[in-house]
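Take this structure, written in structure tokens, and hold onto it; I'll ask about it next.
A protein chain is absent from this complex, but the other protein chains hold their places.
== subunit A ==
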Amino acid sequence: MAVVAEGLRKQYGDKMALDGFDLTVAEGTVCGLLGPNGAGKTTAVRILATLLRPDGGRARVAGLDLGTDAAAVRARIGLVGQQTAVDEVLSGWQNLVMFGRLHHLGAARARARAAELLDRFGLAEAGRKPVKQYSGGMRRRLDLAAGMILAPAVLYLDEPTTGLDPRARNEVWSAVRALVAEGTTVLLTTQYLDEADQLAGQISVIDHGRVIAEGTPEQLKSRIGGDQLELVLHEESDLPAAAEVVRRVSGAAAEVDRDGRRVSAPVRDRVAALTEVVRALAERGVPVQDIALRRPTLDEVFLELTGSGVAA
């Protein structure tokens, strides 16, 4: 196991930031740590990256005990925090050489590694420019490169794409995928559910300092029941009739969105439910603009599990 945390506790004043936090991440996988702001995601990562000492509990990272072997752990991990922690004045190359030297690589190897990393993160051309002139995505990639100087066994990514535009997010995602393909274990915190969905093979949902649900994205989605039947009408006046039909078929209260002229409800028997709804609506002469079955999103999973939105 790349990361094993058992009963981690951390208290700030009256607030328990972590309250019996357990986590197991298998080697070579991506684990997404998902939770609302203030749930304890960052505290967990900071403890596992040796930046914070826990008040209680134990953790092993890359087989090394955090409490007794923190210095050795630091040689096996990479940390990419919420901010881009690179020197703005220096060039990308100078940053990486400096970090390489601080990883005790020696001058020649530090320079070679810097060139290698710039190349692989698509920054070779911008390598000599000051980081100030980099775009958000370029900075984040440089930040990732700086977290990878020694090809870490475990890489922590704390909200790696917060504040990035979609294109830059994609750049970061493909960089992360490439790392995982080479065997790096990644622990990713995020408040973007699609990000966890895209990258993580395993998700731990954290709330109030402890993990409240774990599993693959699919497992978590099926936890809140089956698929969602969703239909869009032409006329707002048809909404009550349609809601009545959907309610009868699904057996659960239908959710009605007036502005979107949308009716939705969870259904168990996928195709039969769909057929029945279409038939009943046709019988009543209710014209339908669109009808679909869809899997629940992680957002809905989240809402169900925590009773609050992610970006609360």
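Here is the rule we use: contacts are C-beta pairs under 8 Å (C-beta built on N, C-alpha and C of every residue); 3 or more make two chains touch, one makes a residue touch a chain; residues count from 1.
In this text, contacts and distances are computed from a predicted model.
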item	value
Hidden subunit of the complex - UniProt protein name among "Transport permease protein", "Multisubunit sodium/proton antiporter, MrpD subunit", "Molybdopterin synthase catalytic subunit" or "Biotin-dependent carboxyltransferase"	"Transport permease protein"
Option touching the unshown chain, where A:4, A:98, A:124 or A:293 are the choices	A:98
Full-complex contact with the absent chain, from A:7, A:20, A:63 or A:130	A:130
Residue of A:37, A:83 or A:219 touching the missing chain in the full complex	A:83
Option touching the unshown chain, where A:50, A:228 or A:264 are the choices	A:50
Residue ranges of subunit A at the interface with the undisplayed chain	46, 49-53, 71, 74-75, 77, 79, 81-87, 89-91, 94, 98-99, 101-104, 130, 146, 150
